[in-house]
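Missing here is one protein chain; the remaining ones are kept as they sit in the complex.
Each chain gets a letter, A, B and C, in the order it is written, and its residues are counted from 1.
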Amino acid sequence: MTAINRRATQSDVEIISNKKVGAYHHMVFAAGAMAAYAKPGNFVAISVGGPSSSMILRRAFAIYRASDRGQYGGTIELVVAPHGQGSRWLTSLDIHDRVNMVGPLGTHFGIPTEPVSALLVGGGYGSAPLFGLAEILKERGCRVDMLLGASVAGKIYAPLEGKRSVNSLTITTEDGSTGLSGKVTDVLPSLIEKNRTEIIYSCGPMGMLAAVQEVSQKFDTLHQCAVEESMACGIGICMTCVLPVRDESGVIKMTRSCIDGPVMDGERVIWNSHRRIPEGTWGA
Amino acid sequence: MTAINRRATQSDVEIISNKKVGAYHHMVFAAGAMAAYAKPGNFVAISVGGPSSSMILRRAFAIYRASDRGQYGGTIELVVAPHGQGSRWLTSLDIHDRVNMVGPLGTHFGIPTEPVSALLVGGGYGSAPLFGLAEILKERGCRVDMLLGASVAGKIYAPLEGKRSVNSLTITTEDGSTGLSGKVTDVLPSLIEKNRTEIIYSCGPMGMLAAVQEVSQKFDTLHQCAVEESMACGIGICMTCVLPVRDESGVIKMTRSCIDGPVMDGERVIWNSHRRIPEGTWGA
Amino acid sequence: MNHDFQSFDFRCKFGSKYFPYPIFTASGCASSGKELSQFFPLNEIGAVVTNSIALKPRSGRATPSMAETPSGMLNSIGLQGPGIDQFLEDDIPWLLSHNSRVVVSISGETVEEYASLARRLRVVPGLSGIEVNISCPNVENRGMVFACDPVASRAVVEAVRRNIGGELPIIVKLSPDVTDIVAIAGEVISAGADGLALINTLLGMAIDIDAQRPKLAGKTGGLSGPAIRPVAVRAIYQVHAAFRNTPILGMGGVTNGRDALELIMAGASAVSIGTANFGNPSAPIKVKEELEVLLKERGFNSVNDAVGVAHEK
Partner (left out) sequence: MNHDFQSFDFRCKFGSKYFPYPIFTASGCASSGKELSQFFPLNEIGAVVTNSIALKPRSGRATPSMAETPSGMLNSIGLQGPGIDQFLEDDIPWLLSHNSRVVVSISGETVEEYASLARRLRVVPGLSGIEVNISCPNVENRGMVFACDPVASRAVVEAVRRNIGGELPIIVKLSPDVTDIVAIAGEVISAGADGLALINTLLGMAIDIDAQRPKLAGKTGGLSGPAIRPVAVRAIYQVHAAFRNTPILGMGGVTNGRDALELIMAGASAVSIGTANFGNPSAPIKVKEELEVLLKERGFNSVNDAVGVAHEK
């Protein structure tokens, strides 16, 4: 790929809903035409802090749902954790406030041409893009199992209507406050075996993705993951979001996760390379 | 003086009203105890831009009215021109929003012990502190005439209830859109003569104050003016608000307008000293 | 004033080359242009200044290579790029075929590397200029940054001048992290620079108080964005005061037309947009449009008339 999502545009969009759900805010934006082109795995980049903000960089958010019809024209929905300055500002906005949005950005989850058995693994707000993906997979006749994990119950994002589109839903929390006690990778092997999983889709913190890849490799399943590196621009011009990825010819290159990702082939990513360039990387 | 207003405190105050009036916003704050100590001429300093603001300095606003009783406890009222980034942010706030305020700050207008004939001259939002002053002067049995000027009608701030407390109100606008056409200093001499003015109180842009002082000197009236130098702190610690003022012993010293002002004796100020230190200044 | 009937001259000039608009991208802040072309046509700005390109492919530095700071950001990208060969094969033809004017930024670790890069570029048709990024560690002198050393700065510029031939303007990009930027400017001008680019990032650092270590994997990084604009304006003002005839490509925290005009009045003949692109991919076009309005409102018939006016009052 190595090119920006050719559907990406920039516009001021209105907030039409902002509701607290557990530890997150579910936010809906009247995003017009942008919504029509959004695919599961894509993200948007939003300016934060208003006109005299000291925060100069956009914040990236995975698209939870996108719909191109309805009362407000196209809408884009996000699940936002009020974490730091930027996300707290965003989640504090009111209905009718406007934000500047660029999207849809990045790669999307690949959809198998045959009906396969798919397992969707989400950590924290990483579950967001998986529900739209589940719907599409179901439409294609896939079996869809979902496994969501978080530290505590409030950080599991799993709305009712989302649950409907999966064959099974397993939840783990580290403190056991809901679902099974433990991490997603504790139950991952048994789920793969039970459901004869052929492809894993994952989204969540980098540590979780790396652990999922390890299991995936053991079972020889395909694994598409949506990575989350810090991004200064989201459109491929700053090079701050790179991670080492093996290309088709086997060469490891520092690859932009905003345009050659966030969805990547788990097998190609060189994991656990935080704070260092892996040996053998091209140009190192 | 040369000491911060000993009544000054700092607190988060709630906006209880914000109404557009001509070119300005009339804003009311539930300021609690701060209101009890505010005197005409005092000002407050407000943080602008919210928690992630790139604007690090407070903005100063003359107190238009202060009342220490009523539904909301003490209230402080301001007249704010949406001019630059900070004031536009402030005037865009909603009822129930809170801002951090330090006040009351600075010196206040001196009240004559005898009933005298006073002329109050205001330029633009500089009229704000004059209405509270007029009330006090009337209570003391003074004759109170008011002269307000601005470039256009929308920049004359003269609410009905304010007008009631003066013996006469003269208005000038540079474009003649309301009142007499011209500047306040065009009509000032005739008003002084007609009303046998003994003291002039003024508030407005520095150029206007300098011109008023010239006329005042010619008629040998007293002149108390509220100056407006840019202020980084408002509490006497940064030295950015200094202007050359002759002290009791005749020495010209660079004097902080936030604590030895904003109300100063017009005769003592060395006017038109923008961008230079007047010769003979102490330490120059 | 009514200037409707007068034509407005928006051109700027470096060496022998005219550029139709005084707004460029800043090196390292537009990749090789392709991505931004989705937001505006690249020929609508003066030129794309490419990422600094080295002789060999470079992986850049490890992540995290970015940290947001108040009104600014730190980066330690470390000049990631494919090396000059692949760059000339892929990026340049694409840019030229899209009618973009191209200024190639080069970086080296030795004087000889700069010379080689200049020789490679000399034979490339269609380029509009070369920006010499001397804020790079000099491996022959204990890694001391060229731009911090007048002797090394001069040596690089002389080498580029000797090897580039007469046509292509050489714009030398200086670091603000020096005691006397005017002295460095003097050296590189006398060594043959046609113009100066001011300023590169300031060396900075941020610490993660939870991990208790520097936020960036590379520890220090370059500070850019609106936070540094006052330093850029000062550097441009000082250098323009000393060398009125050398055009300056100004940069440092420009996000809108007012900021650009500030740099121009300080002495910049044109302005590059860097970090602002990350927050707003249409920043260059926005700055250009706002600047045109501001100049006309003030009665200027050309951008050139506004260059350095703040020195006159």
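For this structure, a couple of remarks:
Note that a contact is a pair of C-beta atoms (placed from the backbone, for glycine too) under 8 Å apart; a residue touches a chain by one contact, two chains touch by 3 or more.
In this text the structure is predicted, and so the values were computed from the model without any measurement.
In the full assembly, the chain not pictured is in contact with A, B, C, by the touch criterion defined above.
Contact with the chain that does not appear here is found for just one residue of C:A185, C:V231 or C:L249, C:V231. Residue in contact with the omitted chain (choice from B:H26, B:K39, B:R58 or B:K183): B:R58.
Of the candidate positions C:M66, C:L223, C:M251 or C:A283, contact with the hidden chain is made by C:L223. Residues of chain A in touch with the missing chain: 54. Looking at chain B, the residues touching the absent chain are 3-4, 6, 8, 10, 47, 54-58, 100, 102, 229-230, 232-233, 235-243, 253-254, 259, 273-277, 281-284. By the touch criterion stated above, the residues of chain C touching the omitted chain are 69-72, 74, 148, 177-180, 202-207, 209, 211-214, 219-221, 223, 225-231, 233-234, 237, 253, 258, 261-262, 265-266, 294, 298, 309-310, 312-313.
We adopt the following convention: only the chains that are shown with their structure count from here on.
Connectivity note: excluding chain A, the chains that remain are still joined by touching into one piece.
Among the remaining chains, B is positioned farthest from chain C, on the basis of C-alpha centroids. More inter-chain C-beta contacts link the pair A-C than the other of B-C and A-C. Measuring from the averaged C-alpha position of chain A to that of chain B gives a distance of 55 Å. Centre-to-centre separation between chain B and chain C, using Cα means, comes to 46 Å.
Each of residues 70-71, 226 in chain C touches at least two other chains.
Shared contact sites, meaning residues of chain B that touch two or more other chains, fall at 54.
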